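Dumping the structure here so I can ask a few things about it.
Omission of a single protein chain aside, the complex is shown with its protein chains in their original locations.
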Amino acid sequence: MDIDLIANIIFATIRTGTPLLIVALGELVCEKSGVLNLGQEGMMLMGAVVGFIAAFHSDSITVGFICAMLAGISMSLIFGFITMNLNANQVASGLALTIFGTGLSGFIGLAYVGKALDGVEAIVIPGLGSIPFLGTAFFSHDIIVYLSVFMCIFVYYFFKNTRAGLIVKAVGESPESAQAIGLSVLSVRYMAIMFGGAMAGMAGAYLSLVYTPLWADNMTAGRGWIALALVVFASWRVERVLLGAYLFGAASIVNLILQGYNVSISPNLLATLPYVATILVLVALSSNQAKVKMFAPVSLGKPFHRSN
Amino acid sequence: MKIKLEARGQDSRLISYLSPVLAGVLTLIAGAILFAALGQSPLETLYTFFIMPISDLYGLSELGVKAAPILLCATGLAVCYRANVWNIGAEGQLLMGALFGSWAALSFLEIEGFWVLPVVLLAGSLAGALWAGIPALLKTHFNTNEILSTIMLNYIALNCLLFSVHGPLKDPDGYNFPESALFPDWVTLPILIDGTRIHLGIVFALLSVAVVWVFLSKTFVGFQIQVLGNDARSARFAGFRDKKLIWLCLLISGGLAGLAGVSEVTGPIGQLIPAISPGYGYAAIIVAFLGRLHPVGILFASLLMALLYLGGEMVQIELGLPLALTGLFQGLLLFFLLACDVLIGYRVRVISRVSAGGLEPVLLTNPTQ
Partner (left out) sequence: MTDNLVTDSTDDGDFRLVLKGITKQYPGCLANDNVDIRIMPGKIYALLGENGAGKSTLMKVIYGVVKPDAGQIIWEGKETEITAPVHARKLGIGMVFQHFSLFETLSVLENIALGMEKDDSRDMDALAQRITEVSARYGMALEPHRPVHTLSTGERQRVEIVRCLIQDIKLLILDEPTSVLTPQEVDTLFNTLKQLASEGASILFISHKLKEVQSLCDFASVLRAGRITGKCNPKEVTTEHMARLMVGDETPVSHEYVKATGGEDFLTIKNLTMTSDDPFGITLKDISFTVKSGEILGVAGVAGNGQSELLEAISGERLCADAGAISFPTAALGKEMPDERRRQGLAVVPEDRLGQGAVPDMSLWENGLLTGFQQGLVKNGLLQPKAIQAFTDKIIEQYKVKCGGPNAVAKSLSGGNLQKFIIGREILQQPVCLVAAHPTWGVDIGAAIAIHKALIALRDAGAAILVISEDIDELFTISDRMCALFDGQISPNKPTADTTIEEVGQWMAGVFDSPSASAA
């Protein structure tokens, strides 16, 4: 296998891992506040379709991304409203969000199936980009890739060093205590859910505007669910989300790697790899229950009723 | 004015039965608004969607044909959800049932006998049960979250199915279409009423309703399942074997979904094709909740869901509206249900803040009991 292929594989790994990274970061923040939103897939699909439509009509990728994030936020607000204001079960509501998002995105995207967009041009970082091998692998990406890494650093800093981050963690551990000392559990959780929605929308738009650039029904293909597994895999730690996202990215492009060896396996069987990998990773991680308990936000997924 | 939720002392049973009805009505209203926005006459479109498909005997029989797989999946899911086992994998279990049922059916192309069909059905059910056994094993031995594992297995099952119809199970004389050979008569479910597609699978579905009903309400194991789902700690305190119960629920659920899958390929479809299920396994999740996890409720809910499928096809044919409407309505229905369910535990009060001295609550819903 030659060096260019390796550089291309690394390039593709990062590119494939990026939407996972973005949506997983959003879900991580959401889960840190104690909210389990299983609707990532639905929010991503809405982001993908709305982003595509907006970009298609405005000829602006930026407008596409902004609209996608707004779509993600709107979806997340539905989830927030029924789980927090109407006390509905988080798991069922997340599923509903995914089913709803799948249906709605298919509905509004119907007229756009098969239409194409120009993708986003890569930004080759001056100097670094021209280094052989490293330049191709790491410094010739589109802006969203760099942005997603920057978001990682931001979220890491947020939880490590800011009072707001401390508040999110506190609410995720014990909403009852947080309320008792006068923190507004609902507003904190709404913010976290909306952040998750925005990130899912952005990840969806990355798929429909940058990665493939086109819209197809169900084009997220379970990435929203894989991102949920990724958060568990990362034990709710930002740096491990970054690592995990790229690992999953690698699992998704095994076909590319196999091409290098001239191996031919049914594309359908190869397509199962990321899902199989997800299950294996979940098994490896969750079998140590004590460790999961140690890192998981204590109130994750549990209902919280405001007393009046 | 301010709207406020106030806890009822005890959950309202009445509202828990009314909530699905209310959710259905709200979905209809949302549908009417949507149709109007699409430039269609709301009433006419609603008529086309919800009445026209079942306006004749054939339409009614088609309703049963569509409802059968949903019903089989949903009764199984109800058992799981009663135990708080979040099996989202009915779709994958159904596909595996169809896949292995077809494989069995195709191995009997040359062998005829009354015992062949039962063997094929059994193969499908077993495949569904085994596919559900994977999350059971992972959950009981490795504490793996079943939501994620069953979802992943759905994607894997779909890809296995695609692999099979493009590869080993492809009809050698099929002009390279990704389809299996047509099944012979002896591995096809008999039609019960001439002139319709009412097949034996519908009887299986109705039987499953009865059996699961008795199982959940009359047997001690059924009771244990419900304790486990309500409150796992109490179940452990009482000494119930939680792992065995989890296994049992998933095997039942997977077996029924597998039966649904094999009944589809040996029934209305008659061969293995890539598009066996328009998301029956996911629709069954909504049906299970809509039916309040009760087999009889699920029976009604599955008919409604079948109607959503038929209606979606009908408005596509008649009015040229997109088939995706079905998915949209499914999502709306579940959302409205979850929202309406708040009324089971709470009553809504509207507090007017106009008068200075008096906070006068106006009761919107009657305090039940």
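The letters A and B name the chains in turn, as written, and every chain counts its residues from 1.
Keep in mind that, in the parts below, contacts are C-beta pairs under 8 Å (C-beta built on N, C-alpha and C of every residue); 3 or more make two chains touch, one makes a residue touch a chain.
Bear in mind that the values here come from a model prediction, so they are computed numbers and not experimental data.
J.: Using the touch definition from the top, which of A:N8, A:N89, A:S174 or A:N268 touches the missing chain?
T.: A:S174
J.: Considering the whole complex, which of B:L71, B:V227 or B:L308 touches the chain not shown?
T.: B:V227
J.: At which residues does subunit B meet the chain that is not included here?
T.: For subunit B, the residues touching the absent chain are 6-11, 218-221, 223, 226-227, 230-231, 233-234, 236-241, 359.
J.: Please give every residue of subunit A in contact with the chain that is not shown.
T.: Residues of subunit A in contact with the hidden chain: 163, 166-167, 169-170, 173-174, 176-178, 180-183, 289-290, 293-294, 298, 307-308.
We adopt the following convention: only the chains that are shown with their structure count from here on.
J.: Using Cα averages as centroids, what's the distance between subunit A and subunit B in whole Å?
T.: The separation of the two C-alpha centroids amounts to 28 Å.
J.: Mind pulling up the subunit B residues that touch subunit A in the complex?
T.: 4-5, 7, 86, 88, 138, 141-145, 147-149, 151-153, 155-156, 159-160, 162-163, 166-167, 282, 285-286, 289, 322, 324-332, 334-335, 338-339, 341-342, 345-346
J.: Which residues of subunit A touch subunit B once you look at their complex with the stated criterion?
T.: Where subunit A meets subunit B, its residues are 38, 42, 78, 82, 85-89, 91-93, 95-96, 99-104, 106-107, 110, 217, 221-222, 225-226, 228-229, 232, 266, 268-269, 271-272, 275-276, 278-279, 282-283, 286-287, 289, 292, 305, 308.
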